[in-house]
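Read the structure below first, then the notes.
All protein chains of the complex are present and in place, except for one that has been dropped.
Let's look at chain A:
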Amino acid sequence: MAEGAGEEKKKFSIWDLPDVPMGQLLPHLELQRSRVSCNKDAPIHTESIQYSGAYASMGINNSSRLDRFSNNFRVEVVRLNEDDMEFDMIGIDAAIANSFRRILIAELPTMAIEKVFIANNTSIIQDEVLAHRLGLVPIHVDPRLFYYLSENDQPNEKNTIVFKLHVQCKRGSPRITVKSDALKWLPNGSELVKETRNAASDSSSKPETYTYFSCSQETIPEFVKNLIIPKYPDIIIAKLGPGREIELEAHAVKGIGKTHAKWSPVATAWYRMLPEVVLLEDIEDDLAEELKSKCPVNVFDIEDLGKARRRRATVARPRACTLCRECIKGDDWEKRVALHRVKDHFIFTIESTGALPPEVLFTEAMKILEDECERVITELS
């Protein structure tokens, strides 16, 4: 049998070559898999390599195992105030992080004013504009204590909060500004009397109002000492000139952000991936000064190398980098500085409007995702 000139006598396997690592990705592939490279014109390698058989030919098992996820996943809280928080999630994928963000914005319930019964409005703000503004006022109450109000239900103390606003500006006095602290909570329910057709039937005690409270909301333990008030007392609702008056009653119900943005519990929630700035070669002296001055957020620092008097640039604060790409703009700078984003390190920021503290919001968002999964599982079974 004539053998070709290039064929070797014994079988040759590429895996026998000494520098092919088994079970581990080559460095450039690892960079592709775990980092988004932010080049001058556009980012590349932005998709996440999730497919379980992705690196099968290299002998790497890319499928997830829950234990691997559990070991590698970390959360680090950077800042936690009453109204906002910033924390890092390391080891999670963009799909799940985005699901949490979507749930935080659109699917966490809150209480917001929905129906406004206007008895008298002689101000220059139109009725519907006034009602719209009232709906957007955030209310400082835990929505988990209330039930949803559907069309068939009657408004009662378990699903409605009633506020009253009665302001008037007397003739001769200067203009007044109606702020959100003018909204008074009515724990006993509505005080507006419904007009009934037959006057004779009203021989019994209470006239019918627009809500059917069986007991005062003040008796509920959470509200015994805390009044239900808007979170911020200085939101301007309307302005009244002399001789004008506003008298109205507002009913707040539970809803989610998907229906209307007034029910969204976060001012906003966002995440970004951790930026990584890598110096590909040593940058010294004048170039180092130039680099440091280029960056608008002071990511770079200059360190002095003692005796030789050379000054070298270092990356001091990569987390502050906004990826403005100023440092790779000129000629040749792309060879010296590389910008990446770490694909599984997310810096989450949540700003709450005040109904619930931000850490509680995040926990509730995760519970909602779990419940959705359970719903899908039961639908499938």
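Here, a contact is a pair of C-beta atoms (placed from the backbone, for glycine too) under 8 Å apart; a residue touches a chain by one contact, two chains touch by 3 or more; residues count from 1.
The definition used in the following text is that contacts and distances are computed from a predicted model.
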Fill in the blank from the handout: Omitted chain per UniProt, picking from "DNA-directed RNA polymerases I and III subunit RPAC2", "Exosome complex component RRP46", "mannose-1-phosphate guanylyltransferase" or "AP complex subunit sigma", is "DNA-directed RNA polymerases I and III subunit RPAC2"
Handout entry: Residue of A:75, A:124 or A:261 touching the missing chain in the full complex
Key = A:75
Exercise for the section: Among A:37, A:99 or A:268, single out the residue that touches the unshown chain. Expected result: A:99
Problem - Touching residues (missing chain, whole complex) on chain A - result: 50-53, 61-64, 66, 69-70, 73-77, 80, 87, 89, 92-93, 95-96, 98-99, 102-103, 106-107, 359, 362-363, 366-367, 369-370, 372-374, 376-377, 379-381
